[in-house]
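A protein chain is absent from this complex, but the other protein chains hold their places.
And then subunit A:
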Amino acid sequence: FSVGYSAVAVNHVIDFKEKKQEIIKPVSPSELFPSLPVVQGTSKRIKVLTRLTLVISDPSHCNLLRSTSPNIRLYDIIAVFPKTEKLFHIACTTLDVDLVCINVTEKLPFYFRRPPVNVAIDRGIYFELLYTPAIKDSTMRRYTISNAISLMQICKGKNIVVSSAAERPLELRGPYDVANLGLLFGLSEGEAKAAVSTNCRAAMLHGETRKSACGIVYTLKKPRKVEEEETLPACKKAKTQA
């Protein structure tokens, strides 16, 4: 059935509890759906992207992001799920990711601080909140809302993306409903609608700029900073066009 989205990302979660783990190649979207359904209201097909989520609890796991494994470049969006405060700081300031996931299933072990959050907003990194645990379970709903509101108080509602970690099709909700959920999390009306539409698109474009500049970063060290600065204006240009 159709709910009204025009682009969808399929997620792969990598957990680093085992010592040696390699990044799997993403399943190509054409294998999953023989024919992509059409967006409601237009005649274009739904865009399916691939996304990787890394659950990191140790600073050595971050090296994987800098490695030149070819599979990491096949993913359109890279998200990181930090478990400690230091890792949150590292993810916001230096890691090359598009999204930072905020834990919604348990009470956060650390408080957000303003400096790394401001740096992340400047770099164009988005914070992600999941809403499916809130639909399923009552205690998780409380944690979701309390974590979301504490994030809002620090970042003032900017750079937020609300997404579902749905495993079954009945756990999805339409975009209007997800924007209303954003109101529960403490966002204002306009910010909530942006959290579903424009912020997601900007995160996607951030992933694309990261992909395209990736090859240049590792070969030349000196012009590297110039390349990174060039990707930022492309991001901002894309945001204003989107």
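Here, contacts are C-beta pairs under 8 Å (C-beta built on N, C-alpha and C of every residue); 3 or more make two chains touch, one makes a residue touch a chain; residues count from 1.
The criterion applied here is as follows: contacts and distances are computed from a predicted model.
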Protein name (UniProt record) of the chain left out of view, among "Two-component response regulator", "Ribonuclease P/MRP protein subunit POP5", "Magnesium transporter protein 1" or "Electron transfer flavoprotein subunit beta": "Ribonuclease P/MRP protein subunit POP5"
Options A:T84, A:N180 or A:S197, residue touching the unrepresented chain: A:N180
Of A:L108, A:M140, A:I154 or A:L172, the one touching the omitted chain in the full complex: A:L172
Residues belonging to subunit A that touch the chain removed from view: 1, 3-4, 38, 40-41, 131, 134-135, 138, 141, 169-174, 176-178, 180-181, 183-184
